[in-house]
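Removed from the display is one protein chain of the complex; every other protein chain stays in position.
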Amino acid sequence: MSYVIEGRTGPWELVVGLEVHAQVISQSKLFSGASASYGGEPNTHVSLVDAGFPGMLPVINRECVAQAVRTGLGLKARINLESRFDRKNYFYADLPTGYQISQFTHPIVGEGAVEIELADGSIRTIGITRLHLEQDAGKSMHDQDPTRSFIDLNRAGVALMEIVSEPDIRTPEEAGAYLRKLRMILRYLGTCDGNMEEGSMRADVNVSVRKAGEPFRTRCEIKNVNSIRYVMQAIEIEAARQVEIWEGGGSVDQETRLFDPARGETRSLRSKEDAHDYRYFPDPDLLPLVVEEAWVESLGAVLPELPDAKRQRFQSEYGIPRYDAGVLVAEQATADFYETVARGRDPRLAANWVIGDFFGALNRTGRTIQDSPITAEGLGGMLDLITDGTINGKIAKDVFEDMLETGESAAAVVERRGLRQVTDTGAIDAAVQAVLDANQDKLAEYRSGKDKLFGFFVGQVMKAMAGKGNPALVNAALKKVL
Amino acid sequence: MSLDPATVRRIARLARIGIDESDLHALQGELNGILGWIEQLNEVDIDGVEPMVGTGHAALRMRDDVVTDGDARDAVLSNAPDAAGPFYTVPKVVE
Partner (left out) sequence: MMLTELTIAAAQDGLRRRDFSAVELVGAHIAAIERLNGRLNAFITVTADQAMDAARRADDVLAKGEAAPLTGIPLGIKDLFCTDGVRTTAASRMLENFVPPYESTVTANLLRDGAVFAGKTNLDEFAMGSANINSAFGAVENPWKREGEADTVLVPGGSSGGSAAAVAASLVMGATGTDTGGSIRQPASYCGIAGIKPTYGRCSRWGTIAFASSLDQAGPMARTVEDCAILLQSMAGFDLRDSTSVDCPVPDYRAACGRDLKGMKVGIPAEYRVAGMPAEIEAAWNKGIAWLRDAGCEIVEVSLPYTKYGLATYYIVAPAECSSNLARYDGVRFGRRVPAASLDEQYEATRRAGFGAEVRRRIMMGTYVLSAGYYDAYYLRAQKVRNLIRRDFERAFQQVDVLLTPTAPSPAFAQGEKMDDPVQMYLNDVFTVPASMAGVPAMSVPAGLSANGLPLGLQIIGRSFDEEAVLAAASAIERAASFTHRPALRAEVV
């Protein structure tokens, strides 16, 4: 889908690349044994290594390396068997050692790709330039004291993966789709929880504009945008700003900017730019990181099925539409739920119930799959009752609502409320006769050719049977009599 | 390469070391003396030579992902020149 910014001088094209910082899921920090868990009293998840005490040394966490490798494999990227750690030197209040340990020249993961799907159904591939491991910084709090900022180092040293895309993104929508897809992959892999609100996934957005066919123009980096919606807004606003500058005869300065969603603008962070010179060099406290090919293979062998593959399998194995499959694989938990329901049952019926009634119920009650009173087994049990004729589809809706309320099994609800479908033809015939008797006028109209009234009789019979009549048998009995 | 006063100031700023104008001249002379002396490395043919990285004796060892440290706030704050409750402090940073 083409996205064009109409300027006074004609159309402009948008060029965007994203640097995503994803917090690695691990027990302890990248280079220290302190807890990496979120929260905690200030400065309690801090070792003397994290606080940069004299003589303290980093020792790398194997699981963090494994998480980076898993993510690289999930992004279909090259794993660099030898990588290195460099120091990025700068002074800041929440950076205890005065340098961040990162991977500058030799990242652990090289080129890869992410496929995104757009609203019009088209598919685009966004290139991944690299993924590297680095340390997170601590947190400064500015609102606790009139003259001082307070420093909490609980986050300092937690492992981050920086995932850098190629400047392949051409529309805000693509940026949103890319972030959603990346987050989905990270969650499937269990390498990052993708929670942008808590800051465990943040994006730096590189934006430039150009006329069609031109080489890239100067870009600006919008730092630390913390929601997908904001990323899309920031791109639009920043692109418009740049077009304005170029068309006004000015030129865009390469700089770091901040997105202010309240004011709907980006603004320069010139103060931070001041004399930036990170003086990267190989960290002499660490040796080159060498991972064995066999280890990488063993990690790859137990990688979970990823969303794209799962969706294709759902389509082919369960015969459900691409759109439904896409909805079901959006979260690993949803996909697992669906598969439990669908296995050994009618997979289309299962998809309809999961996407329709079940998701609707979760939305309505504000619950998640994890705390839903209806389990996958429970919903499957209800489908079984439909399939074996114990209940009909209409009664099933009642049973479902009851299950949602009480958490009981479908069989228990049916039993308790006597909702078992009536298949006794004697009882059905009796009900039919009673309805006809009570509606002699309608019967006469029907007989005089008003066929549409057949439905009326079905409804009346079902009503008389409290909805429990087997619809097929009711139909057959009516047809015979009429 | 020879350092001018502006470069000396820029380096001092990068290193966050305050310098007075009165230091500048002496410092510039000393640094240029050292730089002049290390110019001798320019005569070494380094074509095709890899830079030394690590010691060559081992690759990086990886530790298990277990929480073995932290939960030692008293130690962490024991030497802080100006702690405020559980926090370190710096002059207010305006962002």
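Miscellaneous remarks
As written, the chain order gives the labels A and B, with residue 1 at the start of each chain.
The rule is simple: contacts are C-beta pairs under 8 Å (C-beta built on N, C-alpha and C of every residue); 3 or more make two chains touch, one makes a residue touch a chain.
None of these values were measured; they are calculated from a predicted model.
Across the entire complex, the residue among A:G264, A:P284 or A:P304 in touch with the chain not shown is A:P284.
By the touch criterion stated above, the residues of subunit B touching the omitted chain are 1, 3, 7-8, 11-12, 14-19, 27, 30-31, 33-35, 37-38, 40-42, 44, 46, 49-58, 60-61, 63, 72, 75-76, 78-82, 88-91, 93. Interface residues of subunit A with the unshown chain, by the touch rule above, are 48, 51-60, 87, 89, 91, 93, 96-99, 149, 151, 277, 279-281, 284-287.
By definition in this document, only the chains that are shown with their structure count from here on.
The touching residues of subunit A, counted against subunit B in their complex, run 26-28, 32-35, 41-51, 59-65, 84, 91, 93, 140-142, 144-153, 275, 277, 279, 282, 286-290.
Across the complex, subunit A is touched by residues 10, 13-14, 16, 53-55, 58-73, 75-77, 82, 84-95 of subunit B.
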